[in-house]
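The complex appears here minus one protein chain, its other protein chains still in place.
Take a look at chain A:
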Amino acid sequence: MIRGVIIINDQGKPRLIKFYEFQPPDKQQELVRSIYRVLCSRAENVSNFVKADSLFGPDVRLVYKTFATLYFVFIFDKSENELAMIDLMQVFVETLNKCFREVCELDIVFNFYKVHMILDEIILGGQVLETSSEEVANAVDAISRLEKNANSMIPSIPGWQR
């Protein structure tokens, strides 16, 4: 099971926090800080896996990748295939790229709810839901269109749709 997905920038600021097991807000912040400390002290030419037993319990690992100014972190337990997690992260980032056209940190900051929407189409309840970034992008489009056309009294949040 995937325990969580976190995006942190290189200053340690959280840009997305999603846990699939309940963590109290204070604990979330603490975990983000601990993970950031580990990541920023990693050398460059090392593997992308970090043991996270001390933070999350036995057999929990995290895989991370840096994209420009951001660390993407997946936290998962032993029932997941480590190498597949790297691929899944690739799917996530590709989808972000599709939805934001060359995603950058600011896109994620100002559209964090949309990032959540994308993530919810890829992972549900800690399990892989969809691995085709095409499919994910289509689902997100459909939802965005629905929001735009929704017969709502209130204007949609700017930046919501593409």
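The criterion applied here is as follows: contacts are C-beta pairs under 8 Å (C-beta built on N, C-alpha and C of every residue); 3 or more make two chains touch, one makes a residue touch a chain; residues count from 1.
The rule is simple: contacts and distances are computed from a predicted model.
The unshown chain of the complex is recorded in UniProt as "AP-1 complex subunit gamma", chosen from "Ubiquitin-like-conjugating enzyme ATG10", "UDP-N-acetylglucosamine transferase subunit ALG14", "RNA polymerase Rpb4/RPC9 core domain-containing protein" or "AP-1 complex subunit gamma". Checked against the hidden chain, the listed residues A:L55, A:C104 or A:V128 yield one contact partner: A:V128. The chain not displayed touches chain A at residues 14-18, 20, 22, 24-26, 28-29, 43, 45-51, 79, 81-84, 86-88, 90-91, 109-110, 112-113, 116-117, 120, 124-125, 127-132, 134-135, 139, 142-143, 146-147, 150-159.
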